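With one protein chain removed, the remaining protein chains of the complex are shown where they sit.
As written, the chain order gives the labels A, B and C, with residue 1 at the start of each chain.
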């Protein structure tokens, strides 16, 4: 694990809720230029891991390094400053705010007005559907548009690493394809992606590196292709 | 004013220390005050306590009170009744059962007094009070004595005097605070005005603690009565309404039956209070005030930052009555003292006085005091008339 | 945190001692003090009882007043027998809490808190505007019958203590566990087919009846009641008792009520300082000892057992 290609490394992370362990000794790494995914069933601890990386949860033990620097104990605001943004499960948009304001919340930690304006153009370039609805409240958007807005909001922070928690849940198949395209575009633009998915098909297809979580532990890891052909994975997560 | 608050506990401690040392020499008779010491009525409590302390000091300096061969010094103990029934009952329980007090020389509020009477009348403890309700008096309350004029003494001469000054008064509006005193006063006020040929256009209530008075002022102004009677409303509330009425251009006769503190009224209403008649106020520094009243008033101004009024001066008169009664009965047993109180003669701050009111209450338990009508003129209280009720006149000429 | 059996027995012993004290003590001040302490303890315990379902019920003050007014009206205005007037207090308060709960418990959290606050003020304003029940002056002259009068403080203490045990009993029962389950998550009891609204109303009714009885007893103990005795501030003081005593155990509100009532007697009459004192106790307890007295005791006990090992 060399510092120059590893963006983020998680070592021996343990997190518990009210004394009940949710993550046990989790270690993983995110390499430059890769889309990394974590698959696992409901309650396996994927969301907990994402929240711990984003600084929302304080781990009991273990460390998180970003670009070789220990970022344990940082607040979510500090993690955003450091370049890590989480798109939470269920999108968590500010429903009564306009689409524009939602996007601007993503840029909260930045002050360079011209760069923000440029990024806004870039994001609207990715998601042309949002451009027409800039002053509509976020709650008035369709499910797919809301997911686009959630990803767009995260991109407004100009992140180095985006954590995507279940971005395709509840979306129509056509919209899922759009989201997948976006994830690939983001990755091509030099932003690292850590993707958590219940839909293992999509996740493993997209991912260059994949991990399987069960009961708060990482039980398998490998490239997306390797895992797609792993019997265990095929049976448990791909339904084959 | 605010210094007094800080030093009160300290002062009480110092007094206690003093009496602890002096205790061996002569007996101490504790006199209780149960009045509001917090919230909006705090100034009443502080004023009453101060007047009571002055009276006690005077009695003690004159050698205390002698009964049954013993000499007693008076000591004032105060309790906060928060102007509520529960706290009134609690202060009574504490006074009677914990501190062994047999004489209460001042309590304010009809509701707290009724609460206290449940205990004091049963246990035989004398309560001097300034409660206005008729329901707290009568033969079934022989231990209760009122030390200040109430509407039953004031309203008829007060309203009659005003009607004489303004013979063409025809219509009136009555504004009452929605509390025990306001509720007891309202029917009496309406009745008295009616007898004088004044028609009541409206009688409205407001909650204590109301901060905005424009709606009621707008209503009064549109009814345009010749007179507005503010009944038992406290001076700051009256001040606010008068100010709004002034803005709306209403001009008429302003009557404040319970008007006591002109300072508070003036502070809020300013020129709008000009000409208001007050039924329970007195100018204790004016010409017709007695020497005692002038001295007390000056002292209160210095110590509390406020002059005394009819309510706050009253414990002084109660203590003077009590001294006379204890000496007359030659006993500090409240049962014996209460028996002589109705017939005792004493020197109140207003001059010679005694108890009467049997015609109104079926029991002579109302201190006989002159009815003083004052009016705000150029921002000052001016006494217009001081009339002795017939009973008091008879007593003086006796 | 307490070993259950000895703890209960200690409480029973205390209750019996209180009753005996109220029966035998000759100084009426001290006996009435015991009645006040237990009245406040019931108020605080009832407030905590509804906190079990996660709601802060300011209307506890209103039902205390309703109990007191029920007793006073039936005793003074209607002249009904003593025991009946006392029995009616919890029944009427309980019935009205059922109505209140049924109507208001569809709201929760800050909304329930504020609606219960508004209800308390409305009930108080209704008393002040009803001349038949004395308006602002309230009602006076509730005395226990002569034969009972000497024993009344002991009777009140016994009934109040019994109420406290009853509340504790319900808390320890299966029903109590269901209430707690509601607080943690509405969805779980609902998912196993329980009528959550019914359970919540039941909880409010139990607490409302308890304070209703306390109100009836208060009417006879105080002999006088007036609307100003039943402002929302009654519930706020009860909340202070709960916080100082500690929410973690049924004994908390009782300890808090005892401590603050007794110390309150000591500071009574120092006007402004009384407020500052109560305020400071609440703030310091909340910030420094969030578990209150029972939390402190539990921590001390934890330290002792740990060092003993």
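As a working rule, contacts are C-beta pairs under 8 Å (C-beta built on N, C-alpha and C of every residue); 3 or more make two chains touch, one makes a residue touch a chain.
Quick note on the criterion: contacts and distances are computed from a predicted model.
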Note to self: When one chain of this assembly is omitted, its UniProt record names it as which of these: "Hydrogenase assembly chaperone hypC/hupF", "Na+/H+ antiporter subunit G", "Sarcosine oxidase subunit beta" or "Amino acid/amide ABC transporter membrane protein 1 (HAAT family)"?
What the structure shows: "Amino acid/amide ABC transporter membrane protein 1 (HAAT family)"
Next item on the list: May I ask you to name the displayed chains that the omitted chain touches in the full complex?
Entry: A, B, C
Notebook entry, point to check: Of the listed residues B:67, B:264, B:344 or B:371, which contacts the missing chain in the full complex?
Noted result: B:264
Next item on the list: Return the single residue from B:26, B:66, B:135 or B:214 that touches the missing chain.
Entry: B:214
Next item on the list: Taking the full complex into account, find the residue in B:42, B:73, B:118 or B:154 that is in contact with the omitted chain.
Entry: B:42
Check: For the full complex, which residue in B:107, B:120 or B:178 touches the chain that was left out?
Finding: B:178
Note to self: Need a quick check: the contact residues on chain A for the chain that isn't drawn.
What the structure shows: 54, 56, 75-77, 80-81, 85-86, 88, 92-97, 101, 104-106, 108-109, 153, 157
Next item on the list: Quickly run down the residues of chain B that touch the omitted chain.
Entry: 1-2, 4-6, 38-43, 46, 178, 204-207, 209-216, 218-219, 222, 236, 239-240, 247-249, 264, 267-268, 270, 305-306
Next item on the list: Over the whole complex, note the residues of chain C touching the chain we left out.
Entry: 51, 56, 103-104, 106-107, 109-111, 113-115, 117-119, 121-122, 125-126, 129, 236, 239-240, 243, 271-283, 286-287, 290
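Criterion: only the chains that are shown with their structure count from here on.
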Next item on the list: Classify the chain contact graph as line, ring, star, complete or other.
Entry: other
Notebook entry, point to check: Which chains are joined by the largest number of contacting C-beta pairs?
Noted result: B-C
Margin query: Between chain A and chain C, what distance separates the C-alpha centroids? Give it in angstrom.
Written below: 51
Checklist line | Computed distance of Cα centres, chain B from chain A, in Å | finding: 76
Next item on the list: Could you list which residues of chain C touch at least two other chains?
Entry: none
Note to self: Which stretch or stretches of chain C touch chain B in the complex?
What the structure shows: 27-30, 32, 36, 125, 128-129, 131, 135-138, 140-141, 143, 222-226, 228-229, 265, 268-275
Next item on the list: Spell out the part of chain B that touches chain C in their complex, as residue ranges.
Entry: 5, 8-9, 37-38, 42, 45, 78-80, 83-86, 88-90, 93-94, 96-98, 110-111, 114-115, 117-119, 133, 135, 178-180, 182-184, 207
